[in-house]
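Yeah, one chain of the complex is gone here, protein chain that is, but the others are all in their spots.
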Amino acid sequence: MPARLIESLSTTEPLADLFSDSSVLQAMLDFESALARAEARLGILPQKAAAAIAAAAKAEGFDTAALARGILRAGTPGFPLVKMLTDRVREANAGAAGFVHWGATSQDVADTAIVLLLKRAQPVLESDLSRLDSALQRISAEHDDSVMLGRTLLQPAPPVTFGLKAAGWLAAIRRSRTSLSAAFSDALLLQFGGASGTLASLGEQGIAVGKALAEELDLEFPDAPWHTQRDRLAKLICACGVLTGSLGKMARDIALLMQGEVQEAAEPGGDGRGGSSTMPHKRNPIGCALTLAAAQRVPGMVATFLSAMVQEHERGVGGWQVEWPTIAGAIQSTGVAVASMAEVAEGLSVDTARMRANIEATRGAVFAEKATMLLGKKMGRGPAHKILEEAGRESRTQERHLAEVLAEKRELAGELDVEALNHLEVPEEYLGSAHEFRARLLSSGKAYRSSGKKD
Amino acid sequence: MPARLIESLSTTEPLADLFSDSSVLQAMLDFESALARAEARLGILPQKAAAAIAAAAKAEGFDTAALARGILRAGTPGFPLVKMLTDRVREANAGAAGFVHWGATSQDVADTAIVLLLKRAQPVLESDLSRLDSALQRISAEHDDSVMLGRTLLQPAPPVTFGLKAAGWLAAIRRSRTSLSAAFSDALLLQFGGASGTLASLGEQGIAVGKALAEELDLEFPDAPWHTQRDRLAKLICACGVLTGSLGKMARDIALLMQGEVQEAAEPGGDGRGGSSTMPHKRNPIGCALTLAAAQRVPGMVATFLSAMVQEHERGVGGWQVEWPTIAGAIQSTGVAVASMAEVAEGLSVDTARMRANIEATRGAVFAEKATMLLGKKMGRGPAHKILEEAGRESRTQERHLAEVLAEKRELAGELDVEALNHLEVPEEYLGSAHEFRARLLSSGKAYRSSGKKD
Amino acid sequence: MPARLIESLSTTEPLADLFSDSSVLQAMLDFESALARAEARLGILPQKAAAAIAAAAKAEGFDTAALARGILRAGTPGFPLVKMLTDRVREANAGAAGFVHWGATSQDVADTAIVLLLKRAQPVLESDLSRLDSALQRISAEHDDSVMLGRTLLQPAPPVTFGLKAAGWLAAIRRSRTSLSAAFSDALLLQFGGASGTLASLGEQGIAVGKALAEELDLEFPDAPWHTQRDRLAKLICACGVLTGSLGKMARDIALLMQGEVQEAAEPGGDGRGGSSTMPHKRNPIGCALTLAAAQRVPGMVATFLSAMVQEHERGVGGWQVEWPTIAGAIQSTGVAVASMAEVAEGLSVDTARMRANIEATRGAVFAEKATMLLGKKMGRGPAHKILEEAGRESRTQERHLAEVLAEKRELAGELDVEALNHLEVPEEYLGSAHEFRARLLSSGKAYRSSGKKD
Partner (left out) sequence: MPARLIESLSTTEPLADLFSDSSVLQAMLDFESALARAEARLGILPQKAAAAIAAAAKAEGFDTAALARGILRAGTPGFPLVKMLTDRVREANAGAAGFVHWGATSQDVADTAIVLLLKRAQPVLESDLSRLDSALQRISAEHDDSVMLGRTLLQPAPPVTFGLKAAGWLAAIRRSRTSLSAAFSDALLLQFGGASGTLASLGEQGIAVGKALAEELDLEFPDAPWHTQRDRLAKLICACGVLTGSLGKMARDIALLMQGEVQEAAEPGGDGRGGSSTMPHKRNPIGCALTLAAAQRVPGMVATFLSAMVQEHERGVGGWQVEWPTIAGAIQSTGVAVASMAEVAEGLSVDTARMRANIEATRGAVFAEKATMLLGKKMGRGPAHKILEEAGRESRTQERHLAEVLAEKRELAGELDVEALNHLEVPEEYLGSAHEFRARLLSSGKAYRSSGKKD
């Protein structure tokens, strides 16, 4: 099933498929058939019953519209699903019908289903993160020497390198990738607690069934059911929020660099990409826009999830019911942001000449600090500051370079020699620790390993 | 198309249909055919072209999956839609193809389409609000004399009436209904501005086309395009937030009254309603849970919408792109809350005997304030307070009624006569202005008229 | 008391004073003395007691640190305040002490105090809104003919006028001003309900006392106590959110126009304004930054307030306790945004030459749509579109004007005459309905009257 149009800017296709009706339904059915298999292994129910349940637990042929209606009435996906599945099993094997969902409760199905979907979402995100990492690593390396304006509060500032800027993006994304990976690992747990979270209806066998079930589904078996302790999922949604924030920062930077008046970088174009129905000439920052949209939507979802953590006793009234669409929304939005930035980074065009020209266009204003420091060492920073303020004003009003204006100031004759003035506005000579910082940023993240992975 | 399972607890069926692919697509196509008709009326394009466009602008047969993919690439629904529609028109009438979308821009289609959907959402919400209003009015009238515990910080407090409580719910909901109606009226505006919001490509005829188009679509023509001024939509989403908050308060109250230990009220049950897969005896507060879920989701959507109002210049990068799913989500969540509370109110069962018994079970503790005031008038509030603290302690530890304990206190002999003590714990005699407040609440809202309606 | 440093970017001085300890304390004391006066008028307590209470109800000399500690322990401001006040009254008049707070509950003091503060906040906001309105009206009028680039998705688009842009800002702000004013009026209500909201301890006299108290405080007397119905305050906070969003949009636009590469407008500088400790040359968009910060903080506060509306029964556990800092934060953030934008608008410098130069620098690219429409009328839009795509590419790569490129295209000889080409890139000739839209925007808001004002 395709992404619904109303959400078409908020998901990638693989993630839309992942949260589609058939996928969600099958995840719930997978829980039910795994439960039957696990219980059959332990002799709790007949192998034949388990086989009958497994045979019936196929999404095809279920009436998802009726199921959706049933869910809304029941207030939970589990109850109508079990009813539908039981009816199906009964048709094939009346005796097996009574064993469907044995010992489990609605929330067990629903929670485990979302976990199974999350488990499949992780490699989708991871794959795009990996593409993005490679592309940014390449960009940062290629542009270690590409000088460009620093910009603070959107005003020109002393130069940086594009390599440093890209390394800053990458290092933040790597940190979030590590957090996300750890959060996935922590969250990919079986939910299995029965009515009150004690597995009472399975008597002595609760934990044995739970472990077998976890094995069947290739999930971890948790210390205990987590029916109203939602912190692990919350942490995962938070990790999505932080990652999307860092991607949004990168997107905002690139959208700003793409402005007609700046033109230092541009997203890739291509068929249907960023088209405008009225302006054939435009190359729009579409990947950036999608990412910025995600960076504005996910925080609201995080807030919702966090405030919904306050779930009453052994099953919440309202808190739990917000989770499915919130989780799906957060994962899909994060996914569209990662995929968009991967595509943007892979195809980014960079105009280093324009970068240099934009520095040049400030006529040395961004080197005023440098001149202040140079003069300050000799005459004290206070007087130096004043001279530079005046020189800056003259430079702007007369549209002349700062070095030129300073060269004419007699009072500086002894303080700033011609040599120093000649070098004043050379960006490469005012980069401070830019190269070293870039190297440190990249190496600090070099050892990236999915921290959640077991060795 | 059914609600997607992942969102099955977050929408009613009519609203799921409203935001379904075919409905969203048709709303966009309605814009395009109305535009062609309007321009034909003004002689800007041939009547035949308009007819060909209108004929092609039917949702059936469009490949919505391809459209969703196109939207994601283009970053806007309008561009791929126009392309698809143009191809369709071309097949029937090559000459007409060039006139599709004449003078409009992508955002014009997208914004007007969402407005058309909102226009159809309003009566859906309004109808359930009306049911809810009637039901609460009836409940409040029936229970003007039903005394029950006041509860502050979830602790017993002097009695109220259930009629007053219901009137409080209703009056708040009426206020929000008025705000919502006004917000809808303000927001149901045509969007039509062309590339930069000046309708430049239509020369002198821009406003005339706009007015004709508004007429075709039965929408208001605004003072100017509102492509990056999103306050009217924001106000609508806020109105959803406030309404859902008031519904959530009612839902929380009812869920608390339904507790096994309280049992003063209960949601209606019925087929599939609130079923539990493990606990056949349970009657769960499902309508309340759905409403509380909505009351936790909408605030996050409001925050997202508000922060996305910061849209750059003549079309935002990211802000605009968050709106569709946020609006649809807010309307659907509000809809499920209103519908749920309407159903709950219509079928609410109330146990007035239990209400009285729960007062009785406090053994007069909630009348300590009354006794303090009575004594305070004679002996000053300070000493009265102390006596009551002591008496309260004795009442609790000895499990005797407060009046009984007080009756034995010799020091009170002259202060509280037998008559007063006999009446101390009669709830009906300690209701203050409950009846009058109830009457005022209901009459203040009586004059409810959809404030947005033109007379 | 000064704004605390940690919040120094989040409030103006008058609003910091308004929510300072002495101001908050005095507002609570004002409630208590007004209550005593009202009750004395009705003969409920002796005039002398009322006088003694009023005399003691002065903020000076209260130990606010101890009060803050007491509030945290009690979970409410009312309880420790009443205790402190009672102690003070007792010192002067032992008999009067017992009458302090007669018939009221903690929440009555706290809610009414915040309402009294809101009443004083309104004219502060209103005054800056009025300054902003005048300044924007002037700017819009002065720049009705100042052409500038339209910018969509931060890319150049057909021209607009700065007058239209400013009118768009102003009209949105006016709409929000009207909403805010109405929301203030709705919210400026006395809270007076006693323990459970029935005023039971005042017997028959509850409403009479309430009305007298409202009169004393110059507040409206509501239909009923609103102790757990917080929709009116919620609506006020939402109005702050929408207004701040519109101010944020204006701030983002101006910050973008101030970029070194754009330089079309600039905030006023002046003593200490936007200084940089390292870059003497900079003129930073400080007012814009403060406003954008507010536009990012208020949405989170709105979400908090809305989700806190779910308050249990007759007094909430947690919901109510979030309100004070949330309301104060929202009002102060809104205030700093309004004041900042007023200052920015009043001192905005606009560079119309640069605006024109920035259009010119696109070499006609933003008139491609115009050319397409012109050609489209003759050859159909499809072919025209293709020609313009090619011409646009040539214009960019050859750095020549679009009109020039088109002039050389032989196939257009019959389609576009020299005259049309000469006019192609004249911004004034491609403004569509810009002037009329501007006029409509300003006149629609002209009739601005504070809707909350009583006539």
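Chains: A, B and C, in written order; residue numbering restarts at 1 for each.
FYI, a residue touches a chain if its C-beta (ideal position, glycine included) is under 8 Å from a C-beta of that chain, and two chains touch if they have at least 3 such contacts.
Here the structure is a predicted model, which is why all the values come from computation and not from measurement.
The residue from C:Ala208, C:Val317 or C:Ala407 that touches the chain not shown here is C:Val317. Contact with the undisplayed chain is limited, among A:Gly150, A:Gly329 or A:Gly392, to A:Gly150.
Among A:Pro158, A:Gly287 or A:Gly364, only A:Pro158 touches the chain left out of the display. Between the chain not shown and the residues A:Gly61, A:Gly382 or A:Gly414, the one that touches is A:Gly382.
In the full complex, chain C touches the omitted chain through residues 2-10, 12-13, 16, 19-21, 24-25, 64-65, 67-80, 82, 101, 104-106, 194-195, 201, 248, 251-252, 255, 271-279, 284-286, 288-293, 295-297, 299-304, 307-308, 316-319, 321-322, 324-326, 328-329, 336. Along chain A, the points of touch with the absent chain fall at residues 75, 95, 97-99, 102-103, 150-154, 157-160, 164-165, 167-168, 171-172, 175-176, 179, 186, 194-203, 206-207, 223-225, 228-232, 234-235, 238-239, 241-242, 244-246, 248-249, 251-253, 256, 292, 295-296, 298-300, 302-304, 306-307, 309-317, 369-370, 373, 376, 380-382, 430-434, 436-438, 440-441, 443-444. Those residues of chain B that touch the chain absent from the view are 149, 151-158, 255-256, 258-262, 274, 276, 278-286, 289, 300, 303, 307, 358, 361-362, 365-366, 368-369, 372, 385, 388-389, 392, 396.
Criterion: only the chains that are shown with their structure count from here on.
Each chain gets a centre from the mean of its Cα atoms; the one farthest from the centre of chain B is A. If you average the CA atoms of chain A and of chain C, the two centres end up 31 Å from each other. Put simply, the C-alpha centre of chain B and that of chain C have 24 angstrom between them. The set of chain B residues that touch two or more partner chains comprises 75, 194-195, 201, 248, 251-252, 292, 295-296, 299-300, 302-304, 307, 316-317.
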